[in-house]
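Note that one protein chain is taken out, while the other chains of the complex remain in position.
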Amino acid sequence: MIPYGSLIVYVTPKGRRHVCRLEEGQAWHSRDGWLPAERIAELDFGSVALTSLGVPVLVQEATLEDRLLHVKRLTQVIYPKDIAYICLRLGAGPGRTILEAGCGSGALTLGLSWFCGPTGKVVSHEAREEFLRLARRNLDWAGLGANVELHHRDIAEGFAQSGADALFLDVRTPWDYLVQASAALRPGATLGFLLPTTDQVGELLLGLEQGPFSIPEVCELFIRRWKSVPGRLRPEDRMTAHTGFLVFCRLQAGAEILAGFRSLGTRERKQEAARLNRS
Amino acid sequence: MIPYGSLIVYVTPKGRRHVCRLEEGQAWHSRDGWLPAERIAELDFGSVALTSLGVPVLVQEATLEDRLLHVKRLTQVIYPKDIAYICLRLGAGPGRTILEAGCGSGALTLGLSWFCGPTGKVVSHEAREEFLRLARRNLDWAGLGANVELHHRDIAEGFAQSGADALFLDVRTPWDYLVQASAALRPGATLGFLLPTTDQVGELLLGLEQGPFSIPEVCELFIRRWKSVPGRLRPEDRMTAHTGFLVFCRLQAGAEILAGFRSLGTRERKQEAARLNRS
Amino acid sequence: MIPYGSLIVYVTPKGRRHVCRLEEGQAWHSRDGWLPAERIAELDFGSVALTSLGVPVLVQEATLEDRLLHVKRLTQVIYPKDIAYICLRLGAGPGRTILEAGCGSGALTLGLSWFCGPTGKVVSHEAREEFLRLARRNLDWAGLGANVELHHRDIAEGFAQSGADALFLDVRTPWDYLVQASAALRPGATLGFLLPTTDQVGELLLGLEQGPFSIPEVCELFIRRWKSVPGRLRPEDRMTAHTGFLVFCRLQAGAEILAGFRSLGTRERKQEAARLNRS
Partner (left out) sequence: MIPYGSLIVYVTPKGRRHVCRLEEGQAWHSRDGWLPAERIAELDFGSVALTSLGVPVLVQEATLEDRLLHVKRLTQVIYPKDIAYICLRLGAGPGRTILEAGCGSGALTLGLSWFCGPTGKVVSHEAREEFLRLARRNLDWAGLGANVELHHRDIAEGFAQSGADALFLDVRTPWDYLVQASAALRPGATLGFLLPTTDQVGELLLGLEQGPFSIPEVCELFIRRWKSVPGRLRPEDRMTAHTGFLVFCRLQAGAEILAGFRSLGTRERKQEAARLNRS
């Protein structure tokens, strides 16, 4: 029995995937025919149903990845491979508070919302109203907006939350908002960035050098898919070669202190250590 | 103020990272000197402390990635890039129940535990006792074992849980356990596999063809790190080129039904659809 | 002054590249207008000419790569990145004799012909007549056939040359022709293979283990292109992810002798060595 309100993937014999919410009294329509919601509600996930045109269609529950891949988009969205790694590096999880700007079409927002759950919180910022509306619509569609605050706000004026556990910036000039970012985070928090060009990465690295940040890590992630034909196993002919450079670093509280210590000689530092550690 | 019980990363000036729990009345010792817990407890995360030898050390909270990278290991552990993507593809998250076998050193177990949180559950199986002990130790060390069941069990006899949301097999011959896996999952659940060789992938694909599974996806993930030097931006000289092939598919309930439909003509299928959809 | 008979690339303002031979009394025609050969013959390579429609077109000499990329094809051709590495590994160069089967559309044949030059020789074999004709046509078009023998021949019956310096097999079941290959090569010669699937690689490795071959090397080559926009440097969005697995090994003369030596004890081998080296 599939409950009403479920987000469903209908898989046709040709492998097309249609994502649609199951609403009582309604139906799913496609070029392969239609299916009444009442018929679907009687089935289990993973079952096969026959459309009005006699086409057998597989009825699956939409996974997190189905949701990420089917969001409506106005721009390039972040890919699942990157969303997964960003969420791990930011430590998204139950009870955590994560900041984001801009939200764009909301694909990363959706991933953060999933992992943080009802005890966590995602605070997202977006300056352009049409993106804000789109992100809200995508979150509602995915059934994932309950723990998300969407702010129509230019982050030059600061973030809508302070003391957050982590922050992700997917904006064109992230180096312009490092002061605001630092003010919004608790000490030790992780910052993440996504940038398409190496020129932007270079400029961000220069910016991070000025602030109380740990040495940044820069990386790229690739996914290479294989054709799953036993006996003729081989990689697919083409792959996505670039989605963006990821940069991660952490907010440090003691940057000035560290600088101060470095100006001391070893003997002075030992004396200072003895004084501090005994206190 | 850093609470006792926190898992801490001490970062030395040379960039070495030591992960250690803060225990009241104890101290952290290293070749760079020692630090009393009482001194650390007064600081904030991200602060700098001077060791007994006058070495300035950065005091950070251990992130999820720090934990994954510092588990004690008897074998190759799964990498963060793969753990992140596996957790996303399995839909790990608050309230979800995920099965795993074998747990090995427990790195994936730790990631699943993090994302599923107190309302979710990870049910892990391991046949070799020394790995079970190691996984338990790593989970305790990481402060993440509360939602994990570790079973000393050969999965040939079946899994310790049924109706689970997803399952991950990191065993040498996963094709031997597909019947047991199907019995332990709810319809539509996602199955994931990690395999080092293409020969194993080929054999698994043959096995999956026999069962009620959707067409499997095979992929590899790569992470390429860059040297974060502004003005001289360049990739690192070496990278990890292989950690394993990932295979994902979903459990279908209606495999026999689908086969039955395929044997019917289009007209018969339309009649059958009309009968079913009207009922 | 561009000599008649030159192979020319006409580059249009939109970046389209047309490869065409300059023939006295003829003209080059395109949707951007036409150009009489007499006009082109007066120019230097790298010049700009105006077509009959007033479109400025860049007149370049066709490079080796232009030729490789513009061969007429009935099947997938080998890519320049692979051709380059194969030619280096086989030691193609002036004065060398290289065997090939099958020649397919002749792209690799063309590369081998280029590097071996008038003092070298390429001996190519192809069982299907339409490919043989196509390869001949592509070699003539590229002006590179003079040092190439094209044999209409099933290599199961042996190669048309013996004592060759190297050999390349681009056939579906190369393991079926290892005896013939060994007979056609001088001792120490390099053998190369191109195979699309890992299953074929596995079968070839098994075949090579039976024969007098050195331990094979297996590799893949990738080329990742970047968008050449200063200030916004970034990789292209998509890339070719798979063209084939390359396998290389060398023909050994002393395989049985080696096996014989291994059965002896160290002392006996020393005595034998003393006897042989003094003789």
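To keep things simple, chains are lettered A, B and C as they appear, and every chain counts its residues starting from 1.
The rule we apply is simple: a residue touches a chain if its C-beta (ideal position, glycine included) is under 8 Å from a C-beta of that chain, and two chains touch if they have at least 3 such contacts.
In this text, all values refer to a predicted model and were calculated from it rather than measured experimentally.
**Student:** Of the residues listed, B:Leu74, B:Val179, B:Met239 or B:Ala274, which one is in contact with the missing chain?
**Tutor:** B:Met239
**Student:** Hey, which chain A residues sit against the chain that's not shown?
**Tutor:** Given the touch definition above, chain A has residues 198-199, 202 touching the missing chain.
**Student:** I need the residue numbers on chain B that touch the omitted chain, in ascending order.
**Tutor:** Looking at chain B, the ones touching the missing chain are residues 196-199, 224-225, 231-242.
**Student:** Residue-wise, where is chain C in contact with the chain that is not depicted?
**Tutor:** 11, 15, 33, 35-36, 39, 43-56, 58, 60-61, 63-65, 80-81, 83-85, 87-89, 91, 93-95, 111, 114-119, 186-188, 190, 198, 201-203, 205-206, 209, 212, 214-231, 233, 245, 247, 250-254, 257-258, 261-262, 266-274, 276-277, 279
The working rule: only the chains that are shown with their structure count from here on.
**Student:** Since chain A and chain B are copies that touch, just let me know if over half of their interface numbering is common to both, same, or not, different.
**Tutor:** same
**Student:** Would you mind pulling out the distance in Å between where the CA atoms of chain A average out and where those of chain C do?
**Tutor:** Result: the chain centres lie 45 Å from each other.
**Student:** Cα centroid separation between chain A and chain B, in whole Å?
**Tutor:** Distance between chain centres, rounded to whole Å: 18 Å.
**Student:** Which positions in chain B are in touch with at least two other chains?
**Tutor:** Residues 198, 202 of chain B touch two or more partner chains.
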